[in-house]
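This is the structure I have questions about; it appears just below.
One protein chain is absent from this view; the other protein chains keep their places.
Presenting chain A:
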Amino acid sequence: MPHFRACLTGAAVLIAAVTINVAEARTPQDQLVIGMNMVNLTTLDPHNANSYESYHVIANLYDTLLRSDPNTPGKVVPGLAKSWTVLPDGTLEFTLDERATFQSGRKITAADVAYSFQRAVKLGLLARAYYANWGYDAANVDQKFRAKDDRTFVMEVATPVAPSLKLNALTRVYGAVLDREVIAKHEKDGDMGRGWLASNAAGSGPFTLNRWNPNDIVVLSRFDAYWGGEPKMKRVLVRHLPESQTERLQLEKGDLDVGFQLVSADIDGLAKNPNIVIDRLVGSGFYYLIMSTKDPEFAKPEVRRALRYCINYKDINDVVMKNYGTSATTFIPADIPGYIPDIGNVYDPAKCKQGLADAGYGEGFSKQLLSLNSTPYADMATAIQQNLAVAGIKVDILTGNGDQTYGPMRDRKFQLGVGRTASSAQTDADGWLRTHVYNPDNKDDANLSNLQAWRASFELPDVNKLMDEAQAITDNEAKRVELYKQALKLFEESAPPIIPISQRVDPYAKSARLKNYVGDIGWMTRWDRVEKQD
């Protein structure tokens, strides 16, 4: 069949023609190309953002009143406010930088700042809970957040709170300042621009939003007239790459400058490549094991205490959590004031067995453990299952998606669970303890489902008291830290049902060509100073 052979040859020539040798890939000098899994990038509204991915994009579209120095985590530096004063009653007064303008070209005024913070509370979304910690609610924000004059924004006190807590928090995404005039044009039925801002931007950041196609691409363009100086990159392109190995290939090939959410094996592989640098953002949450004290066995402190000895923390951290977490023994990390060494997790299988026998469970018992069906949760759950099996505790792992795993925990209908607290970096002991050990109302209908201690149905009134007292100290940092230490100690002595396994690490890979790409532990990494070397 000569014709058939001719066809085959023709096809081969055609394929060869289209697969022309693509020139060795290298991203353009003036464009930053980033790969990430965008499944959790669900909104660009700063007041409703809840993920690592959305924070990164929002940080470049908006400015916050204050910024965190990425080189010195916890150090607050000027943002839109060039200076600030703490008045004797705890009121904060911010003086705005006169150069600051929105991308619309309008000067930023104190009224814009007041509007933005009022919106954060009134919208009733994620940012609200943040401000509610300090006593602000929809009824009082109009008085408490106000413009003294065009350049001076005042944040009055609602309940006594250490000013450093507020200053730190204002460096995060919920402290973004929004252009109220642009929002007004897109407002629908008094929604304060909620519908529109979910996929558009009205900020003053170094980049403008060209387009965001969910689970596909985000295109940002340089805002040439950025008040903080013209960004070096003309465009920033972020592509949805759900498959880690594809992302790794693109990084190695030079088609990507930065890659997020790579799996552990790919991080290890890339670490050997001289053209790639691996950075690790440490400290934006904990991987934990939680027990419900509504369960008859876990209601007993002696069972919880024994169980804590059963887990081989070192092995889990060295093997399963490699590249995802770093060892943690208690809920205040080592680099945060308030940390207590030699407290918390200890692995001692003998004590574990003895403790269970003393509690009357020498024969063990059976429980169900909830876990996300993804890495590293499922692997962590399996490791815990094996550890507990040695002590005679039979664990059935039930894996599922976010709703199936966290849903029952939020409803307090579970026995055991593994999970991760996902809030952005907290550089103060208060944030860490509040999420994990604080529970001011243990009733079911209190619905404090954002607090891990409430999820575990575990209330320690003395810990709550110490926490409240500490938060209200406005003039003595040493005393405040001391109270957090006491609270942590008390919590650890009470056989807590929430056990930290690892402190969260977010590793990312970047091209060695990049200069000035400094990851921020609060996920507010800025891309405007980034440059590329030849």
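Assume a residue touches a chain if its C-beta (ideal position, glycine included) is under 8 Å from a C-beta of that chain, and two chains touch if they have at least 3 such contacts; residues count from 1.
To be clear about the criterion, contacts and distances are computed from a predicted model.
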## Note on the structure
Complex minus one chain; that chain's UniProt name from "NH(3)-dependent NAD(+) synthetase", "V-type ATP synthase subunit K", "Cytochrome c oxidase subunit 1" or "Peptide/nickel transport system permease protein" is "Peptide/nickel transport system permease protein"
### Query
With respect to the chain omitted from the figure, which of A:89, A:342, A:363 or A:403 is a touching residue?
A:403
### Query
Which one touches the absent chain: A:199, A:327 or A:399?
A:199
### Residue touching the undisplayed chain, where the options are A:83, A:140 or A:245
A:245
### Per the touch definition above, residue among A:43, A:168, A:293 or A:511 touching the missing chain
A:43
### Task
List the residues of chain A that touch the chain left out of this view.
1, 3-4, 7, 11, 15, 18-25, 27-28, 31, 33, 39, 42-43, 50-51, 124-126, 128-129, 132, 195, 198-199, 210-211, 213-217, 219, 235, 237, 239-243, 245-246, 249-250, 252-253, 255, 401-407, 410, 419, 421-423, 435, 447-450
